[in-house]
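Just one protein chain is left out here, and the rest sit where they should.
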Amino acid sequence: MTTPTTTAPPERTVTLREIGPARRGTRPDEVVVALSPAFAGHFSKTIVDVPHAEVLRQLMAGIEEQGVTARLIRVRDTADLAAISHIAAKMSGSGISVGILSRGTTMIHQKDLARLSNLELFPQSPLLDAPVFRMIGSNAAQYAKGESPQPVPTRNDQMARPRWQAKAALLHLKEFECIEADRGPVEVEAVFGPGTAG
Amino acid sequence: MTALTRDDYPLSINRPELLHTPTGKPITALTMDAVVSGELSAEDLRISPETLQLQAELAEASGRPQLAGNFRRAAEMTAIPDADVLAMYNALRPRASTGAALAELADRLETTYSAPVCAALVREAAEVYERRDLLARPTGDDD
Amino acid sequence: MTSTAPRQSTGHQQSLRTEILEARSVNLDGFVEEWPEKGLVAMESAFDPAPSVRVEDGRIVELDGKLRDDFDFMDTFIANHAIDVTSAEESNALPSAQVARMLIDPSVSRDEVLAVTRGLTPAKVLDVVKLMNVVEIMQGMQKMRARRTPANQGHSTSARDNPIQVAADAAEGALRGFAELETTLGVLRYAPLVAIALQVGAQVGRGGVLTQCALEEATELELGMRGITAYAETISIYGTESVFIDGDDTPWSKAFLAGAYASRGIKMRFTSGTGSEVQMGNAEGKSMLYLEIRCILMAKGAGVQGLQNGSISCIGVPGAVPGGLRAVAAENLVASMVDLECASGNDQSFSHSAMRRTARAMPQLLPGTDFVCSGYSSVPNADNMFAGSNFDTEDFDDWNTIQRDFQVDGGLRHVREDEILQAREKAARALQAVFAHLDLPPITDDEVVAATYANSSNDYPFRDVLSDLKGAQSVMERGITGLELVKALESSGFHDVAENLLTVLRQRVSGDLLQTSAILTADFVPLSAINDPNDYAGPGTGYRLEGERWEQLKKLRHVTSSTNPETEVG
Partner (left out) sequence: MSTRDDGPTGTRLVVGVDIGNSTTEACLAEVGPDGSVSYLGTDLTRTTGVKGTPANTAGALTAIRGALARGGRGADRVATVLLNEATPVISGLAMETITETIITESTMIGHNPTTPGGEGLGVGTTVSIAGLGTAEPGQPVVCVVPPGWDFDDAAAAINTAVAGGAEVVAAILAGDDAVLVTNRLTRPVPVVDEVAAVEKVPLGMLAAVEVAPPGRTIRTLSNSYGLATVFELDPAQTRQVSPVARALTGNRSAVVVRTPSGDVTDRRIPVGELVLRGAGKTLRVDVDAGAEAIMEAVARAQPLDDAHGEPGTHVGGMLAQVRDTMADVMDTPGQPAVPVSEIAIRDVLAVDTFVPAEVRGGLAGEVALENAVALAAMVRTSRSRMQLVADLVSEGLGAAAVIGGVEGEMAVNGALTTPGVDRPVAVLDLGGGSTDAALLTREGECTAVHVAGAGELVTKLIDSELALGDREVAEGVKRFPLAKVESFFHVRHEDGTVQFFDQPLPPHVYARVVVLSPEGPAPVPTRHGLDHVRRLRREAKRRVFVVNALRALRQVAPGGNIRALEFVVLLGGSALDFEIPDMIADALAPYGIVCGTGNVLGTEGPRNAVASGLVRAYAAEPVRSGPAAPVR
């Protein structure tokens, strides 16, 4: 499958610079993107080797293309996707957030929803590639604008189980290891490495 | 009547005379003619508490005390309407009920439905839930 | 990008042989290293507790190194309900090797083993099976399986939830030998029509086949209570307290539900399996098998007659770690050795490799289990709404051949094409008549023809889904029950099918199918661990594939005649 990155072979990298404690936003035109404890830190790519730099670029690009601002936070005290996403939604000026785990599992959340609910969930991390992350970002931004985006089509693959189920469990356990209890979420800035011009 | 033994199983073949529907019909009355003529209702195809007690005896006789216990709880539950059964099940989910609510449920099982075995199960759950912090907190806290 | 693209080469020059090996389907499977501290380990972990038990005043006060005050709810439930207090201290004092030897020793009867196992703690059970290699596990299974006669279960679903397909495939599946048939839905609201189709089709194929429709509890229970389905098995339990709570249940809520099903005369088994806890990230540092043993004993304590286990939907996890399939075989054995009916997995897409898929089933197929597969896909896997099974319709002839090769009974048989076509056609006709009688959206003759010759859901004309869903809703609103189905079949001339269904419904009144490992034979005799107990006592005893059944299983699609080698028999 063609991805927007095929013409840019040099792999982009990202480092996350901590800015300070994450705060509740007031801008109605922002989406908070919440990263799991090991995202772009202990881990550098998803379960199917999509670089975290690319995941983040595409999520943020999807949001920016809709004219909405992305704000990044890192959640450190849990690796539960629903919790990560819900914390972010509560901090988002628009009430909309995107939460993402290191292995790629992603969720769009909204502040008024119950924690275990969500607007859109992408549970099959092996099936998420760069274009899907772009669409997720775009949809989150559209929700923030009060529009009605068509849900990102979810895919399914019966043979994902034999190939990825155990690795997913392993990545999940590793992410758990990176949890820093009692440390609140921090606001971060993404600094992209080589390959970018902007 | 003497207690059932393994040789009585299957009751539908070896002891049909013991089997009745909750409406009091013998199992042999469940014929095609009866279906076609409209004599039978869905109620006629339910199991009766007496039959569950018989199956409990068989389970006991086959060395399966836990299975027998389940049949005894089931015999009690035949009296409980479908919706109530599901509501009681939901009440037993983690953090779904306060200790008082579970105590009340156990009392209701005992008094309204004459279901002491089920009541005992609920009381045991209430005790364990309290120790394991699985009772509903009195005030809502959804975060 | 597909999730199962071949691995990318490293860029270094590879040998031609490596290229061939890299291209083998087994290399599309995923494998991981163990991590025992986190429970990512099959059954050999230094972090599992050591066995211990102490009884005071008829109460277990210490279990596997924990005192009662420190019990979590699994410990509590198991101590209160699963373990026989009177024999616990004595049984646990037996050396594990001795118990393991009892399991494989033909001169020790199944009942004698049960007298010991009913008192064992989870850690002790683990200690025992850890001593056993896979051949010994199979030998144990051969004796400890509850029902003497092995059987099999099929999945009958449709990617389009097409009831006619489900009816035709159910009839074929029943004819091929499945004792139980299970369905589920893509669009849940279709459930009433598909459940009716499954029931009608099954009773056309072979009277007495039991059916179920996997749904959320309320609807599943309702369909069962109405006699549209006959049993249930998707009641999940988990081995750690935290994962159990994540599933919004406790051992007590599930035990209550078990009573609810029995109170409506519905056969029911729980579901659990290795890997589910670590998959959810809360294995609490225990091996997969240890946690599964806790599930098995919890099920035992709840008083359900049986358990579906063998990793089930988490098979990718034990399948990826060393010794994983030995643990899966062991969990089936443990269910059987505590006297539960065991529907032994082999029911989910497991491997890209045909060789691995086959090997995975051997520890269940060779010794025989109560249900070798708890869902052999009797539809093409693309139509399997349980996300694909380890075996599907394409494997029918392979399965039959393996049964014949090893002279083992995996519950299926080869059936001649004309018989299959006849059954499929009759099932579709019967459903057509039932739908007409119940004033449900009509089934056309074209659909009947399609059903007769179809392979997958793509081979059927499109249904008017809107009308079907309205019809499905009306089934629920009008309170249609199994009785109405009997009437519809009887009044439209399908007397034999009507009788079959009525006999199945009558069984609910007797409760005979509630006993351990119960199925219904073609003669409508309930066959359970009570009247068909496993009496294996060494060579020449127990269930043997012989006589008429063996003659059936000798038949394959193509067998050259020995009397006239220019022709084929069958």
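Lettered A, B and C in written order, each chain numbered from 1.
Note that a contact is a pair of C-beta atoms (placed from the backbone, for glycine too) under 8 Å apart; a residue touches a chain by one contact, two chains touch by 3 or more.
None of the values given here were measured: they were computed from a predicted structure.
Among the chains on display, the ones the left-out chain touches in the entire complex are A, C. In the complete assembly, the contact with the undisplayed chain comes from C:439, out of C:22, C:248 or C:439.
When the omitted chain is restored, the residue from C:320, C:431, C:469 or C:486 that touches it is C:469. The chain that is not drawn here is touched, among residues A:97, A:110, A:125 or A:165, by A:110.
Within the whole complex, the absent chain has one touching residue among A:11, A:29 or A:64, and that is A:64.
Within chain C, the residues in touch with the undisplayed chain are 437, 439, 465-466, 469, 474. Residues of chain A in touch with the missing chain: 2-8, 57, 61, 64-67, 110, 112-114, 117-119, 134, 138, 143, 146-148, 150, 195-198.
Following the convention adopted for this analysis, only the chains that are shown with their structure count from here on.
Separation between the centroids of chain A and chain B, computed from CA atoms only, is 48 Å.
Chain centres here are Cα averages; for chain B and chain C they lie 25 Å apart. Within chain B, no positions touching two or more other chains are listed. Interface residues of chain C, counted against chain B in their complex, comprise 72-73, 76-77, 80-82, 111, 114, 217-218, 221-222, 225-227, 241, 244-245, 248-250, 252-253, 255-265, 300-305, 339, 479, 481-483, 486-487, 490-491, 495, 498-499, 502, 505-512, 514-516, 525-526, 528-531.
Note for the complex: chain B touches chain C at residues 6, 9-13, 16, 19, 21, 27, 30, 32, 35-36, 40-42, 44-48, 51-52, 54-55, 58-59, 62-64, 66-71, 73-78, 80, 82, 85-86, 88-89, 92-94, 118, 121-122, 124-125, 128-129, 132, 134.
Within the complex formed with chain A, the residues of chain C that make contact are 1-4, 28-32, 35, 38, 40, 275, 278-279, 281, 313-317, 319-321, 348-352, 381, 384, 387-388.
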